[in-house]
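A single protein chain has been omitted from the complex, and every remaining protein chain is retained in its original position.
In this document, chain identifiers A, B and C correspond to the written order of the chains, with residue numbering beginning at 1 in each.
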Amino acid sequence: MYFESLEALLNMAGHGPYVWSCYGLFFALLGINVWHAKRQQLKALKQVKAFVRRNS
Amino acid sequence: MSFTPSFDVHLLCTSALACERDSRVLYNDLNFVVKPGHLWHVKGRNGAGKTTLLRQLAGLHPVDTGEVLYSNNSIKMIYIGHKLGLKEQLTADENLCWLAGLDGSSTQSQRYAALEHVGLRGYEENPVAQLSAGQKRRVALARLHLCKADVWLLDEPFTSLDQQGIIDEIDWLRQHTRAGGAVLMTSHQDINLPNVKILDLGQYSPLLGECLPDKGSSII
Amino acid sequence: MTESSWRMPRWFHQMGSPKWFYGFAGILQPWFAIAALGLLTWGAVWGLAFAPADYQQGNSFRIMYVHVPAAILSQSIFLGMAVAGAVGLVWKMKVAFMVARSCIAIGATFTAIALVTGAIWGKPTWGAYWVWDARLTSTLVLFFLYAGIMALNQAISERHIAGKATAILAIVGTINIPIIKYSVEWWNTLHQSSSFTLTAKPSMPADMYLPLLLTVLGSYCLFALVVLMRTRSQIVQSQSGASWLMQHRDITGA
Partner (left out) sequence: MIRYMWAIVRRDLLLVARQPAEMINPLVFFLLVIALFPLGVSPEAALLSQTAAGVIWVAAMLATLLSLELLFKLDHDDGSLEQLLLAPYPSWSLVLAKVFVHWLVSGLPLILISPLIATMLFLPSHAVPTLMLSLLIGTPTLSLLGAIGAALVTGVRGGGMLLTLLILPLYVPVIIFGASSVAAAAQGMAIGGYMALLAAMFVFALMITPWSAGSALKL
């Protein structure tokens, strides 16, 4: 651990807000992408399942 | 005519032609041969792919599955679609001039004769915008007489023509096929000619749920 | 483009078969998910808490561990999109177009991340959120390129056409990117505004660059994951009704 305390880690000698917002943005946006792709996948599968039910 | 009428060769044929639109297969495994003298009447309900078939034959719509084969590269085709391809600001004569000029040339007297043939004598120098829908259709059809072609691809050629116009046009179709040309056309109207062949796209629409074989898997 | 008779190895054509791709991608998908999560978490924790601070920039340089991967990915994804599009055009491979289209959203996301983190990083470093720095400017142009492709995709309703349009635009864009980058860099030296670039480091200790390596690799895995997922859903949409899909366990639920 480079920092001595959790507070120091959060504050990062004044650069905390910049650094943490960047990391937050990075993971949030990528998370949204994965989530959206997953939802798209489920939706497509659901459509095909409905199609199968209709025609069986 | 620019070709010698020999009735044993084909002009074009399709091999396992298919068409897919938005993951819906319109027609599949379509095989047919167009020979000199043939008059194919393409039939099918709305959305069956009649227009798309003509466009595929003309080379305007990409062919992803199957093939369209032409007898040779110099076979000339005329395609007249829903959209006539006329410039409203230009006169009937000027329109024919540029259309013919794309692949060949024409003299003014030839163009005037073609326009007279379709019953537009005296309208040669009128801007197309001033003509009625039926007259515009006639200007487009005048190309059939101006540019000699082996195959006519006509999409709903009777649209907005009057009774006499339809009778005249059927006569042109008859003359063209008798001289060794071929015609593929769509129409919801029956054509009373002895040599008409029916191509019903409904017979080629796949069963529900059928999918096209994919390029990737078919190569292996 | 019309003649596609070049001989390619068997696996290449297998990749083009939706059925095969769907199955193969399904096997890879969980591994990429695990790798992406693991590498990104590891790299981020290391970069945030364990890597030493930069002697010049202090702690703000930790932004590098998310900014640099995003910047690298924004460009590689564009290139990947163009390659996939070219493969689709040359070999008429539908799956390749689907892959190209799957790249758009994730690529635009990485570009946006690179832009915003670059701007945030700029504040403690240059004292301003936005400086017309060569790299930021060309990233902005790249973002516009992505935005154009995205808009075009949304405007074209037919999937086939949208795929081909994406391919053409991606190829044209890729050829242009070096020219744009060069011209912007040249323009930047002409109107010298900042001589200090964010990430140009002559040498870094291992403690500083290893986390970067981890987040870059993790980002590549995440990109692969998203592309596989999106391509698979496009395959499902386009093949709905195909017998192989109807019998697939994803559908039957077995």
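Convention: contacts are C-beta pairs under 8 Å (C-beta built on N, C-alpha and C of every residue); 3 or more make two chains touch, one makes a residue touch a chain.
Since the structure is predicted, the reported quantities are computational estimates derived from the model, not experimental observations.
Although one chain is omitted from the display, it touches the following shown chains in the full assembly: B, C. The hidden chain makes contact, of the residues C:15, C:113 or C:145, with C:145.
Check B:40, B:79 or B:152 against the missing chain and you find that the one touching it is B:79.
For chain B, the residues in touch with the chain missing from this view are 58-60, 62, 73, 77, 79, 81-90, 94, 98-99, 101-103, 105.
Although one chain is not shown, part of chain C still touches it, namely residues 1, 89, 141-142, 144-145, 147-149, 151-152, 155-156, 161, 164-165, 168-169, 171-173, 175-176, 179-180, 182-184, 186-187, 190.
Note that in this section only the chains that are shown with their structure count from here on.
One simple way to say how far apart two chains are is to compare their mean CA positions; for chain A and chain B this gives 55 Å.
Mean C-alpha position of chain B lies 46 Å from that of chain C. Inter-chain centre distance (chain A to chain C, centres taken as mean C-alpha positions): 16 Å. Contact of a single residue of chain A with at least two other chains is seen at positions 51. In chain B, the residues that reach two or more other chains under the touch definition are 208-209. Contact residues on chain C toward chain A in their complex (touch as defined above): 40, 44, 48-53, 58-60, 62-63, 66-67, 70, 105-106, 109, 112-113, 116-117, 120-121, 123-124, 219, 222, 225-226, 229-230, 232-234, 236-237, 240-241, 245-246, 250-251.
On chain A, the positions that touch chain C within their shared complex are 1-3, 9, 12-16, 18-19, 21-23, 25-27, 29-30, 32-34, 36-38, 40-41, 43-45, 47-49, 51-52.
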